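Removed: one protein chain of the complex. Kept in place: all other protein chains.
Residue numbering begins at 1 within each chain, and the chains themselves are lettered A, B and C in the order written.
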Amino acid sequence: MAQVTADVEAVRGRLMPERAGQHGKVLLAGKVVNSEFAERVRSLSGVDPRECYQCGKCSSGCPMTPEMDLIPSQVIRLLQLGQEQDVLGCKTIWLCASCFQCYSRCPKGIDFSRLAEALRMLAMAGKVEYLAPEDVPEEVLTEVPQQALVSAFRKYGL
Amino acid sequence: MKLAYYPGCTVRDKAVHLDETTKASARELGIDLQELENWTCCGATYPLTEEKIANLVPQIRILRNVREGGNSQVTTTCAFCYSTLKRANRAIAVDDLRRQRVNAFLRDDDPVRPYKEQTQAPADYEGEVAVLHLLEVFRDGFGWDRLAKATKKPLNGLKVAPYYGCKLLRPPKEVAFDDPENPTIFEQFLAALGCEVIDFPFKSECCGSYLALSAPESASRLSHLILTSAVKSGAEVLALSCPLCYYNMDLRQRDISKSYPGFQHVPVMFFTQLLALALGLDEKVLGLDLHYVDVRPLLRQKNLLQ
Amino acid sequence: MKRIGVFVCHCGHNIAGVVDVKRLAAELAKHPGVAFATDYIYMCSEPGQALVREKIKELNLDGVVVAACSPTLHELTFRTAGRMAGLNPYQVEIANIREQCSWVHTDGAQATAKALKIARSTIEKVRYNQSLEPVMVPITQRALVIGGGIAGIQAALDIADAGYEVVLVEREPSIGGHMIQLSETFPTLDCSQCILTPKMVAVAQHPNIRLLTYSEVEDISGYIGNFKVKIRRKAAYVDWDVCTGCGVCVEKCPKKVPSEFERFLGMRKAIYTPFPQAVPNKPVIDRVNCTYFLKGTCKACEKFCEVKAIRWEQEDQYLEESVGAVVVATGYDTYPIANLGEYVGGKIMDVIDGLAFERLLSASGPTAGQIRRPSDGTVPKEVVFVQCAGSRDPELHKAYCSKICCMYTTKHAMLYKHAVPDGQPYVFYIDMRTNGKGYEEFYQRAIDEDGVIFLRGKVAKIFQDGDKVMVWGADTLTGRKVEIAADMVVLATAIVPSAGTEELVKRIKIGCSDGGFLLEAHPKLRPVESMTAGFFLAGCAQAPKDIPEAVAQASGAASKVIGVFSQEAMAHEPTIAFVDEDLCSGCHMCIPVCPYEAREFDKEKGIAIVKEALCEGCGACVAACPSGATQQRNLTDAQIEEMITVSLME
Partner (left out) sequence: MFEPKIICFLCKWCTYAGADLAGTSRMKYAPNGVNIRFLCSSRVDPQHVLWAFKSGADGVFLGGCHPGDCHYQEGNYKTLRRVALMKKMLRQMGIEDGRLRLEWISAAEGKKFAQTMDEFTEQIRALGPLQLEL
C-alpha cells in the first residue's frame, strides 16, 4: 500500500494512540452495538449506517481505496457493530475527499462522506488537529488554491 | 440577459484566468454579469454534519445579498462555490430548522451594503435565488445554437476532453446539474465552440480534491489516472471548471512526472479560456502564461493562436 | 314477532376480560324479539356450536345473533350450525364484539356499553332479515389464458386436458415466451428448447385449445363464470389459413433487421417467424421495416408465395370470446441496460444482459452456441458476470430481489467455462440465494468443478478501455477493491413485469403490488388467485420466479379454474338489490350507477328491474334510488334505520 504521507501515521498515533493497529476479535454485546457512540454518529451525520446491507458498491467505486486501511463498506460494517476504536482510529476517514461517488450510487442512499465527517469530528474532539496550518510546508501554502486550504482546514482542523 | 456573478476566492488569486475569461466572454456575448458587491468566501466545502448549521451562514448571506441586489439568479464558475451555494440554497428551502436558525443568525448581521442603506434587516431568505453554473446559463438560458453562432474562431480540430470532477455532478439529488453517470452539458458546450469532443471514462472521477494538502501522493495518483486516460482516448487538452481540479491537473504534473517516469505533460484549460479563444478575444485576456503546462504550442500548432 | 336467540362468547379472556359478558347477555335478553340469551366460554368450539343448534331446535328460534369475533372468521361457522338445526343461514348474524370492541378498548364499563350497542344493532338487523337462498348463476366452462410463455402454456394444457376449452392469447407471433430463448436450464442443464417445444406443439394440436398468437386482449367485462373478452388479432399481412409455413417468403425477403428474439445479436427478415420452431409456424410482416410498406415497391414475398397467402390490405381484427375464468400469465421483461448509467447504459457493445448471453450459449443462437463477443466476434477469455444489476436497489432502481439471477448467473458462468475451457468466469454477487432443490449443489459444483470465481461485492463502474471492458468491483471478504480487464460483461438485469402489464391491469381491474407485479389475493394462502374473482395468476407476472415455480403456479391456477368449472352453476350471494315494483317510477337513476349492468329498464312494466345473476350487492343503486323502491335484501333502509336507532340508545 502506498504511503500517504509520513505525517498521517504520526497524526493518527496522536489521535488514537491506544488503538494503534489492533485487529483483535470483535466483541459484541447489545450495549456495544447500541452504544452512545453509535447514536452520536447517527445524530451527528444524519445517516443511519444500520440501513447498509453491505453490497460493497461504495468500495467498488471509491477512488481512494488504494490508500485506505479499511474500505468504506468495512467502516460502515464496523459502525454497525459499534466498534468505536476501529472506526475512529482508521486512516479511511481522513482519506475521504467527499467526492460523493459512493453516495450517488448507493442503493440505500447512504452518504459515507457524512459518516466520515462525523467520525473525524469525534476523533478530533478535545484532542489534536489532524492537519494544522503549521503542518503544511510554506511552498505548498503559497501554491495551492484558496479553496483547498479552506476545505482542508474545515475537514481536518478544529 | 442579466444575472449576478459570484467569483469566489480562488479565481481572484490562483485562477485569475478563469475569472478574466469569464468576464470578457460574457461581455462579448452580451451577458450582463453583475459582480456581487462585498462578496465573502462561500465556505468552500459544504458542511456534512447535522450540527454545523452555522457553516451555512456564509452561503446564505451571499444568496441573500444577491436577492437584495435585485437579482433572482447568480452564476459562478468554480465548482466548489457552485456546490456549496447550491446545496446550502436547497437546504434552506427544504429544511425548516436550518432556515430558521440561519435566518435568526443573519437577522443580527448588519449587512455592509453601501448601495442600500437599511435600518431593518432584510426579510428571511428562503432559497428564492437560483444558483447556476455558467455552463447551465449557456444550456438553459443562452442556448447552444446562439453560442455556436457567436463563435468567431471555432476551435475546429482541437481534441478536448471535458473533465467534470465531483462537485458539479454529485450528490445528484442536491446539485441536479446533469446525469451523474453520463453527463453531456460540457460536451455540448465544447461542441458549440467547434471542438472535437473526446469522451473518456474518468471524466467524473475525483481528482483528489483537498487531499492535495494532506495526501498529495493520492492526488498525484488520481490526476495521473485521469490525465493518461484522457490522452489514451485521444485528448490533446483537458477542459475543466474547478480551480482545485485545475491545480491537481496542471501544477501537479510536476509531481506526477517524478512519481510516474515517462509521463508526458498534457495541457489543461478552463472552459472559459476555450470560450474566450473561440470568441476571438485578445490573447492577453486568456492568461495563457499562467499555466504550468504550456498550452500555447498546441494552440499555435492548431492555428488557434498567433 | 321474531324469536331470536343471542349467544355471547367469552372467547376465553379475549372478550370476557374486558366486556361484562354476563351483564351483556342479561341486558340483551330484555331486547324486543329476543327469546333467549346466554353466554359461553368458546362459542366456536363444538360444544358451543352444539349449544346454538340445540337452542334453535328446543326454542324454535327463527333468528340467531352470535356476539363474538369478526364475521370474517366465524360467520360461515354459525350459519352452517344454523342450517344444520333447520334455520335459514341468512337468519344468523354476528355481532363483532372482539376485534372492534374488547380488543381495542380498555375501560370495562365503556366496552360493555359499546358491546351492547353492537349486539342490539345486530339483533335489529336479524329482526327484519328474510330467509334467502343463494342465486344460482350458470358458468361458461371455457377459459382464457393471457400469455403464451411456459406459465400460460402449462395452464392452458392443464385446463384443456381436464376437458375444458381454452382460448390462449399471445401477443408475439409465436408462443414460447422467454423460456424458448434460453439455452440450458438450471440445475439439471437440460436444453430449454428440447423440453419446451413438445409442449408448444401440444398446445397447437390440442383439440380444446384455440390458439390466438399475434393477438392482444383489449377488454374484459363481466364477472366470474361469465366474462366477455374482446381480442385484437394484429394484422400479419399473411393469411395464415392459406399459408403452409414453407418459409420461402422469409428466404426471399431482401430486408434484414436486428432480431428481437436474438436480443439484437442476430438478424431476421422483415417477413419472419421469430425462430425456426415457432408455433404456429406462420410468418408475419413487420410493417415498420418492410420495404413495400416503406417505399411501395418490392413484394418479393408475394412473388414467391406459391399459395398466394400475402395480404397487403389485411387489417387488425376484433374477436369476442365468452369465458368463465381467466389466467393472467403475462410474464416478464428485463430491466433495460440503458437505465444503468454506472454501467454506461448500454453504450459498450460487449456489455450484454443475461438473456442475450442465453442466445450466445444456445446451439440455435446467432453464434451457433459458440461464445463470441458482439464487438469483434472474438472468443472472450475473461468474462465478468454482474448480479443485482438494477435489483435490490431501492434508491435508484428496483427494490426487490429478482430471485432467479443467482442461479442463472451461476449457470452462465458454468456453461461459459464448458464452452471456453481456457477462459475465466467471475461472478460479482451480494448474497448468493440458492434455495431450491439441487440449487446449492449446483452452485458448489460451479466453484468445485468449473473454477468460477465468486466475488462478494457490487460492481460500481464499467468502462471501455481499448478493446477491454474494465470492471471496478470490490471483494468485501478481503476488504479490497477489485479491477478486472474483461473481454465481456454480462449483467443480470432485474426482472420487471412485461411491457403493458400496467395497462392490462387497469383494463381488466385486477390489482398490482409494488414493482408492478400482479397482486395475489393472499400472499401465503391464496397465491394463485387475484383480488378479483375469476382471475388467476401464473408465472413471472405475479413475481420473479424460475421455471419449476412458474409451472407449479400455472398448474395451481389451472386447478383453480377447473374447480370453478366443476359445477355448472355458481352460488351467488343473495344479499342483492330488489325492486318494489309498485314504488318504482322508472326514473332510470339506478341504471348508470350500476358497475355490472345489472340494472335494466323493463319497457313492458315501465320499471327498472334487477338482473340477479349480475348483481354483486354493492348497494350503490339502492342509495341512488330516490323513491326507496330499490332495496337491498337483508340490508333495507328500514333495517339500517333501526340499527342506527339502537346504536345510539344508552
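Following the convention adopted for this analysis, a residue touches a chain if its C-beta (ideal position, glycine included) is under 8 Å from a C-beta of that chain, and two chains touch if they have at least 3 such contacts.
Small disclaimer: the values here were computed from a predicted structure and weren't measured.
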Contact set of the excluded chain (shown chains only): C
Residue in contact with the excluded chain [from C:K114, C:R127, C:K282 or C:R373]: C:K114
Residue among C:S70, C:T197, C:Q314 or C:T434 that touches the chain left out of view: C:S70
For subunit C, the residues touching the chain missing from this view: 70-72, 96, 98-101, 103-107, 110-111, 113-114, 117-118, 121, 509, 511, 575, 593, 595, 616-620, 622-624, 632, 635, 637, 640-641, 643-645, 647-648
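The rule is simple: only the chains that are shown with their structure count from here on.
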Approximate Å spacing (C-alpha centroids) for the pair subunit A, subunit B: 27
Inter-centroid spacing, subunit C versus subunit A (mean Cα positions, whole Å): 48
Subunit C, residues touching no fewer than two other chains: 342, 461
Residues of subunit A engaged with two or more neighbouring chains: 66, 101
In the complex, subunit A residues that touch subunit B: 2-5, 7-8, 43-46, 63-64, 66-67, 94-95, 97-101, 103-104, 111, 113-114, 117-118, 121, 130-131, 136, 140, 143-152, 154-156
Interfacial residue positions of subunit A with respect to subunit C in the complex: 53-62, 65-66, 70-71, 73-74, 101-102, 105-109
Subunit A contact footprint on subunit B (complex, rising order): 8-10, 13-15, 41, 43-45, 47-51, 55, 78, 80-81, 165-166, 169-172, 180, 204-206, 208-218, 221-222, 243-244, 246-247, 251
